[in-house]
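Complex shown without one protein chain; remaining protein chains in place.
The first chain written gets the first letter, and so on, giving A and B; residue counts start at 1 in each chain.
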Amino acid sequence: MSVSRRKFLGWLGAAGMGTAFGTSANAASNKHFTGYPDSMGILHDISLCVGCRSCEAACNKVNELPPPEKPFDDKSVLDKKRRTTASVHTVVNKYDNAEGTKGPVFVKTQCNHCLEPACASACFVKAFAKTKEGPVSYDPSVCVGCRYCMVACPFNIPTYEYDSAFSPRVMKCTMCHPRVIQGRLPGCVESCPKEALTFGKRDDLLRIARERIRKHPERYVDHIYGEHEMGGTSWLYLSNTSFASIGMREDLGTTAAPNLTAGALGAVPLVVGLWPVLLTGVYAMSKRKEKIAKEEEAQAVGDAVAATKAEGEEKLSAALAKAGKDKDSAIKREVKKALEEAAKAQKEEAAEAKTEEDA
Amino acid sequence: MSQEAAVFGETSPPGKSLYTPFNVIAGIILIVGFVITILRFTKGLGAVTNLDNNYPWGIWIGFDLMAGVALAAGGYVTSAAVYIFGMKRYHSAVRPAILTGFLGYALVVVALHYDVGRPWRLPYPFIMQQGTTSLLFEVAACVALYLTVLFIEFSTAPLEWLGLKRARSIVVRLTMVLTIFGVILSTLHQSSLGALFLLAPSKLHPLWYSSYLPVFFFVSSVIAGLSMVIFESTLSHRYFAHKMDETHLAEKEGVALGFGKAASLVLAGYFTIKVLGISMDNNWHLLGTGYGMWFLVELLGFIALPCFLYAVGVREKNLCLIKWTSGLTVLGIILNRLNVCLIAFNWHLPSDEKYFPHWMEIGISVFVVTAGIVVFRFIVTRMPILYEHPDYKDSH
Partner (left out) sequence: MEKGKSMRRWAGFLITVAIISMCSIGVQGIAELSENVEKRADVVTIDTMKIFGDLERPEVAFLHDLHTDALEKMKKDCSTCHLSGKNFEIIPDTLRAAVEGIDRMSPKFKRLRDMGRQEVMDIYHTNCIECHTNMLADGEKSGPVTCGECHKEDEDKVMSSRQPAGFDKSLHFRHSKAQENKCERCHHEFDEKTKKLVYVKEKEGSCRYCHKKETEENRIPMQLASHLSCIDCHKQTKAQNKKTGPVKCAGCHDLASQDAIAQVDTVPRMERKQPDMALLRIKTEGEMPGRMDPVPFDHKAHEEYNDTCRVCHHENLDSCNKCHTLEGSKEGKGVNLEQAMHLLNTETGCMGCHEARQDDPKCSGCHSFIEKGRRQDTASCARCHTTLPETAATTDVQLSKEEMSATAAKMLEARKPVTDTFKDEDIPEKIIIKDMVNKYGPVEFPHRKIVQTLVKGIKDNKLANYFHSEKSTVCQGCHHNSPATQKPPRCGNCHDRPFDENNLFKPGKMGAYHIQCMGCHEEMGIKKPVGCTDCHKEKK
């Protein structure tokens, strides 16, 4: 197909104008989000937790969750490892014989409110958002229920209301966002008697954690879990035993979740831009090949026809020439014959005239 | 009327009863499926599935969606081969491939309605909030667009059947554009289905997790498409031969050989990049573990072996071997999708926390596939898929 110069320049201009209106995409970049300024977080000091489950009870009350099977002061529940469920946003688990401790170690598990949450990156209706106050919020009014967030979360936290037929929601700790906005404390933090949960600005919490490690190096493992894991979380942990031995994965890396798919997403516009060119090019090439093949075929046919024609004409002219020649020689013969006959006749006349003279 | 046709061919061969063995079984499956559907939408997902908080995605995603999309790739592969690469000798395979593709994607969307918590909200990502950071958004957009493309491409057959000449000629003129658009969309969503799992490196076994997952999924979709066309063509020939015209019957061998050769080549490439994937992450030592053995079963038994068998079949013009190999390859693709989505997913968990589908989940999957086959049969026996409509011969 042919394009006029005017048309081509017009397209270029349009494309250029289009690019002027974009914002920076930073696909597959290594920008690092360190959290909104003054965003809040929670520091969980595992060495202080005694497994009283007041936090679980408070969470249940504040979020108006259904009553549990066994009451919250039932400690036998701690003998089995539990995970969050659709009606339980947070659980405390017990770890006996953790290395380097006198007694059992208790750990509270809940959504870690990552700085760059995997769930928010995964959600295709933007149902999750990292609020500037710190909590990662969930909007059930747009959620379609695809559950990709559950696949994406490296901490295996979000749960789903599989038993609801018409309004199933993804359930997870909200860091009591409505209360936090009002300046109140999250339910679990308020209820913890030992202040194993400290609420405050994330930067301050890091300072507190570092200070505790400095003051008591014999008590704490020299690592603040959540400072850098998965790009940083708003929920930070201090422990008196190795994190791996209390069910906290140490192999998650420090790459924020959105960066994991940024490369693949960045390739999409590339495909959209290049594929038409490539495919049209292939199509054009194959069409051209076809055309050339047709032309060559036509050419071959034409040549064959021409050759046959030429051969025929040659034969014809040869025959004509031969015929002409024959005609000529025939004429010659006739002429010769006529001349001979004329000569002969003349001779006879001459002879006759002589004879008459003699007599 | 041949025996096969009596069993499977027409919905009801003239003069014979509606209750052929196939119809009866299909009917039972459809009824059971219908009942489960009611249960699913009145009682919720928990009542009909074994999905839990550790395994939010089950076989409805792993098999119906992921394997389904991969196996429906025959549409774009065949139309690309014929229209873009100009391989006219496969022309008779285009319509069946487009039909398989269209039905495949349509059924994927149907299965999606079962799996997603609030299916009436499926348009939300497009009309409410666009979660453009998510590869699932991209998958949804591309699948939706591609389903439309396939529908338009397929619509020539019913239009011919209904005799709507003007509409049909408009659609036919769009072929080239639709084909290119289809290839673009397919590249995007086939690879993005794999890229979905890039977000969960800590949950997917390192032998299956790779930053090349999108490439693996895309390349294997090409393989799946090629094999599905051969597979479907074999089945069609067995049960619908009486519907096929001369061109179709004549080109059948060429399609099998040509697509088999292509599949062998692509499988070889796929095998190579899979091995390179292990090498890049230096995961050789994992091959000696239990999961490693399972990975080798997939790699050697369902990638290397069909590659070799295709090559042998093509060289010796052994159509029987090619047919069986296509079946093996299709199984391999299904196995790969199930591995990535379910088996190698959350591999850290102890076996008592692992997922196995509820019989009702399997029931719906079977129901969806059966419905697809029934619709396929309906269309193929009435519309010009396996033959050219006499009014439109040689008019593309």
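The criterion applied here is as follows: a residue touches a chain if its C-beta (ideal position, glycine included) is under 8 Å from a C-beta of that chain, and two chains touch if they have at least 3 such contacts.
Note that this is a predicted model, so its numbers are computed, not measured.
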**Fill in**
For the chain not shown, touching visible partners are A, B
**Complete:** Considering the complete complex, of A:93, A:121, A:198 or A:241, the missing chain is touched by A:198
**Fill in**
Across A:81, A:214, A:287 or A:344, the one contacting the chain not displayed is A:214
**Request:** For the chain that's not shown, point to the residue among B:109, B:171 or B:296 touching it.
**Result:** B:296
**Fill in**
The listed residue (A:103, A:178, A:247 or A:324) that touches the chain absent from the view is A:103
**Complete:** Note that chain B touches the chain not displayed via residues 288-290, 292-293, 296-297, 300-301, 305, 316, 318, 320-321
**Message:** Please output the residues of chain A touching the missing chain, sorted low to high.
**Reply:** 48, 50, 52, 102-103, 185, 189, 192-195, 198-201, 204, 207-208, 211, 214-219
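Everything that follows uses one rule, which is that only the chains that are shown with their structure count from here on.
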**Centre-of-Cα separation between chain B and chain A, whole angstrom** = 20
**Request:** Using the touch rule from the top, collect the residues of chain B that touch chain A in their complex.
**Result:** 41-47, 49, 51-54, 56-57, 80, 83-86, 115-119, 121-122, 124-125, 128-131, 133-138, 140, 176, 180, 183-184, 187-188, 191-192, 195-203, 211, 214, 345-346
**Message:** Taking the touch rule as given, give the residues of chain A at its contact with chain B in the complex, in rising order.
**Reply:** 83-86, 118, 120-127, 142-148, 150-152, 154, 156, 158-168, 249, 251-253, 257-258, 260-261, 263-265, 267-268, 271-272, 275-276, 279-280, 282-283, 286-287, 289-290
